[in-house]
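Take a look at this one; I'll ask things after.
Other chains of the complex are left out, but the ones given are in their true place.
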Amino acid sequence: MNFASDNVYGVDPRILQAMVDANSRLTDVSYCHDDGSREVEARLSQIFEKDVKAFLVVNGTGANSLALSAICPTFGGVFCHEMSHINTDECNCPELFMGGGKLITMPGKDAKLTPAVFAEKLSQFGHGEHGAKPCALSITSATELGTVYTPAEIKALADVAKPRGMKVHMDGARFANALVSLGCTPAEMTWKAGVDVLSFGGTKNGGMILEAVVFFDTALAEDFLYRRKRTGQLVSKGRFLSAQMLAYLQDDVWLPNARRANTLAQTLAKGMQASNRVRLTTPVEANEIFAIMPRKLFDALQAKGANFYDWPWDGLADDEVHCRFVVSFATPAEHVDRFLQLIRETA
Amino acid sequence: MNFASDNVYGVDPRILQAMVDANSRLTDVSYCHDDGSREVEARLSQIFEKDVKAFLVVNGTGANSLALSAICPTFGGVFCHEMSHINTDECNCPELFMGGGKLITMPGKDAKLTPAVFAEKLSQFGHGEHGAKPCALSITSATELGTVYTPAEIKALADVAKPRGMKVHMDGARFANALVSLGCTPAEMTWKAGVDVLSFGGTKNGGMILEAVVFFDTALAEDFLYRRKRTGQLVSKGRFLSAQMLAYLQDDVWLPNARRANTLAQTLAKGMQASNRVRLTTPVEANEIFAIMPRKLFDALQAKGANFYDWPWDGLADDEVHCRFVVSFATPAEHVDRFLQLIRETA
């Protein structure tokens, strides 16, 4: 019973098979100039209903940091949620790849920003060159608390950013989970709502190394080949990345995988609530659950082999623990059942 | 009547004269290897009752950013107040000089950090390499709201930092104002309370270009000559910096200048309060005043030639303005009188 992270699970067998198949070609063009990489761009253009520029990279941290480097100069500022992955879990990599660009953080319920808070924060940047130049907004969907921005919410934020000449980035490490949760099109969730560049993540949803930076504003992609190389995010045997992405982007892989994880998360969340011993702190809109339980229960569950993290939360009682549960494309349904059974048994 | 900044005033005539005198030597060793630079180090060692390493630099932003670069690696984090100058007014320079080191900000009344808030923030950094490595604490005294840390307060913060191997930096852009406010020794305000490296500022208190980085933990100064050069903070005709600092560090210059500014700030603050139309938001402990006044009064005073800034503040009524007043070593006393008179006249 491992609900610690979607990263602890392996690779979707169909994606793995595609990598094995890719090896059947004796040789292929290296450094992501292979035909497969071009097909990836074409397929993503089709999915997003727009001619995009897409670049395969190595991981989510690289995708985010590179995307930001393309929209925020060294003297710029990127506005983001204080809980955002770029701020808390990428150990200064965004700042490094931007060459010193600054993350400017804001609070917000359910790990989401609001136009009001964003506008207020922006208003503090009126003293010219003494503060960072406001250059970009970065939002995450699904967020770090497993919630999802609606297209309307994204547009409302973009409407604050765009008149100031700022660009909008979306960290889509769990893009598919957000998408199937919303039931909208990929285009509606991104460029139609004002997103200029997307970190399109597939690793958590079945890939091995499966991340792309996708530019809707393709002018921003100029020189991105240099950016990717100079940050060490270019892989020599690129066919193994493009093979993964092409296998992933089949309709019966990426979307069903995400749907499955989201559905199972709902089952888990409802089961926990039904136990009356766990209370959710955050709406469950994708494949993550955040909830408070008694410390005794936490300890008992861990002792019995359930693996999940405690997670910081304000205003906890001393005998409570706030926890994160992640359900992945590959989490066995019976693990959810067994876990709920365990809660019931742990009186 | 200019209360906008201590930077709008010129240079103390005694310091300017020292620069003129320095020009009487036909030649001198360049690049801050002159005898004067060595004398500065000796004089600061005397003042701080400790053998320090001291380096003349170009400005406060350079001093802070360089000091931090010596105590925080590229993957490290510097904990500081959200209002700190390094966070709000140095346009990513600290991040640049650190090579990507991150500022981790905290709130705190009167622009001061407390051990509790600091410890709580630190507790969020337990997930290893995913977050920045906690490496340094940076405090400012006098703070950005003109308040002052007592030696005991500094020690209490250092006591949180030191057991984790973190170093302590003080931004002393208004060091003299804080010092005379406290009435303690320079040593008590710094290394005896746990400060490892100090940005020792004199520009605001009478200098032209008058800033030094002072290391109490002298091991940290290793290779600092390289650091200063590679950040463009090394001046070729260094004699004109050392001459300023030597003139400044005479007992009847730096301390009386600060005392004068602080005293005049008290006069101004008390006069404003007595008017019953202005209310202080922050204790006046150095040479700055923060206060709320009716917008009508603000407009009237500005119209009559008083120059001072509005300043962000939470919870203002629509018809109120929060303002900053800075009194410098050179602010004429009659300007304070005239300004208070103006308030009285503006009914």
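Assorted remarks:
Going in written order, the chains are labelled A and B, and every chain counts its residues from 1.
We adopt the following convention: a residue touches a chain if its C-beta (ideal position, glycine included) is under 8 Å from a C-beta of that chain, and two chains touch if they have at least 3 such contacts.
All values derive from a computational prediction rather than experimental measurement.
Here 2 of the identical protein chains are placed; the entire complex in the file holds 4 of them.
Keep in mind that, in the parts below, only the chains that are shown with their structure count from here on.
Rotating chain A by 180 degrees superposes its CA atoms on those of chain B, with the angle stated to the nearest 5. One inter-chain figure worth recording: chain A and chain B are separated by 40 Å, centre to centre, where each centre is the mean of the chain's CA atoms.
Looking at the complex, you find that chain A touches chain B at residues 74-77, 88-92, 95-96, 99-103, 105, 123-124, 127, 129-133, 312.
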